[in-house]
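Up next, subunit A:
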Amino acid sequence: MTQQAILLVLLPLIAAFTLTPLRRCNPVIARVAGPAVVVSQVMLAITLLLHIAQLGPEAVGFGGFSIPLGIAFHLDLVGMSLVALAGVTLLLLWPWTVESDSAEPSLYLLLLAGASGIALSADLFNLYVFFEVVAVASYGLVAAPNSGIQLYASIRLLLFSAAGSALALLGIGLIYNLGGSLSLAHLGQVAAQDATLFSSVEGLSAFTLILIGLGVKAELFPANHWVPEVYGLSRPRVSGLLAGLVSKLALLILLRLLWQLYTGTGAEVILLVTGLVTLLLGELAAFRATRLREMLAFSSIGQLGLLAVAFSMGNEAGVAAGLLLALNHLLIKPALFLYAHNWRAPITALGGQAWSTPLASALFVLMVLSLMGIPPLPGFWGKYLLLKGVLTAPTLGMGWVVALILFTTLVEMIYFMRLLTRLYAEKSVQPIPPLSRRHYAPVALLGAGLIALTLGMGHVSTHLEQGAAQLLDRSGYRDRLIPASLRHPVNHFQTHLQGTARQGGHP
Partner candidate 1 sequence: MTPDLLSHLFSIASAALVAIGLFMLVRSHYLLRALLGLTLMEAGVNLFLVSVGYREGAAPPIAIDGQLPAVMVDPIPQALILTAIVIGVGVLGLALALALRLHQSEGTLWLPRLRRRAQSACSKEDAA
Partner candidate 2 sequence: MTLLVLGAVAVMLIAALAALLLPDLLGALAAASVVSLALAVLFALLGAPDVALAEAVVGSGLSGVMFAMVLRRVGYQPADEEETGHDDAA
C-alpha cells in the first residue's frame, strides 16, 4: 500500500514528460490531462493520508537498500496533508485560460512533483533536488507571460534563489563531512550519540548556510529582497503560489532539519532570531506600504517570520501553532493576491470600493480579519497557541518574544484596519470590482475553506497536535526509517557492513 507513495511524485512527472508530444497528437486530451492527473494525485494522497491516520506514520525505502545507503520517504500526517493541499491549491489556481500550446500546465505538474517530494523525502540531498525542481518551475511560472518586466522579476528571483541553493549545497556538504550520511534519520542517530557534533562551529554554520539558502524561498531575512519586486510584478496566481505554497515547503525542510538533527544545539535560537527580525521588518514595511499588493507582499514576509518563530519552539503547542498559521496563510494569501489584482491603485484611492461588490468585499474582510488574528477565526487560534507555546517553551520562554509578537500583531491590526476603513468609507465615484470573472471561483473556494476550517477548528486542532507530535518525535522517526539490525549502536552498524564487504573499503 504505502509503496504507492512514490506515485505521488511519478504521476505528475510522467504527465509533464508526455504533455508536449500529447499536445501535438490531441490538444483536447492534453488540455484535460493535467487537471485529471492532479485530481487523481490528490485522491491517492487522501487515501494514503487516511491510511496513515489509522496506522501511524510509515517509512518507504527505494531500491531495496536500507537507509544509510539508499533514499527513503517518511509518510507522516503533515507531509501527506501538504501533498494533498499542494494538489488542491494548484488545481484552484490552475491556468485554465492559457493558450493551448503554453508550457504552463507542465510547469504546474512539475511543481506538484517537486512539492510532493519535499513533503515526503527523508534524505537531505534528495530534499535539495526536489527543492530545485520547485524553484526552477517557479522561475518559469514568473516569466511565463513573457513581457519584459516579468522576465526581470524572474531573473531577480533566479539570481537570489540560485545563489541560495549554492550556499545550501555547501551546508549539505558540511553536514555530510560531519555526520557521514545524508539520511536525516541516520544523521539524527549520529547526533544523538555525539551531542557536540552539530553544536560545533561547523555544524551551526552548516545550519546557517542552509537557512540562508532556503530562506530565499521562505522569505526570511536577509534573503527576501526579491519579495516586493517579484510579487509586485508577477501575476496574482503566481504570487499566491509562491507566497502560499512554495514558502511553506522551504519551511518544512527547515523544520525537519532542525528537529531531527539540531535539537538542543542552539540552532533553534538562530531560527528564532531570524524569524523575529523577519517578522518585525516585514510588518513595519507593510505598515509603510502605499499599495495593496506591496502591503500583501510585506505582510507575507511578516507572517513567514511568525511561522519561523513558531517552528523554533521545540514544543507541541508551538509547532501546532505554526502548522495552523501556515494553513491559514495558505488559504488566505492566494485569495488576497487575486483581490489585489484589480485593486491596484494606491490605497488612498481605494475609498469606498468595498460597496461596489458587498459580498466579495465581505469575504475579503473575513480573510483579513483571520490574518490579523481576530477570534474566532483560525488566525486567532494560531496566535493564541503560539503564545502558549512561547510561554511553555523549555529555554525560550522569554517575555520579550511575547512582547514582540504582540507588538507586531498591533502593527498588523493598525495597517489592515486603516485599509478596511478606507474600503468602507463613503461610496466611491468610480467603482472597481475587486475580482475579474475567472478569479471568482478560486476565491470563493478558498473562502469556503477558511470558513470550514473555522467551523471544524476542534477537529482540526487534534489533528494538528498529532502532526506536530509526529514532527517532534525523533526516536519514532529513526525507528521507522533505520532497519532494526543497524539501530543501536553505530559500531554495530559498522561491523554488520564489514561482514558484507568483499574487498576494498576504507582502512
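The candidates came about this way: all candidates are chains of the complex that A comes from, given by their letters.
To be clear about the criterion, a contact is a pair of C-beta atoms (placed from the backbone, for glycine too) under 8 Å apart; a residue touches a chain by one contact, two chains touch by 3 or more; residues count from 1.
What you see is a predicted model; the values in this text were computed from it and never measured.
Only one option in 1 or 2 touches subunit A in this complex, and it is number 1. Residues 125, 129, 132, 136, 139-140, 143, 146-149, 151-155, 158-159, 162-163, 166-167, 169-170, 172-173, 176-177, 182, 229, 232-233, 291, 344-346, 502-507 of subunit A touch candidate 1 in their complex.
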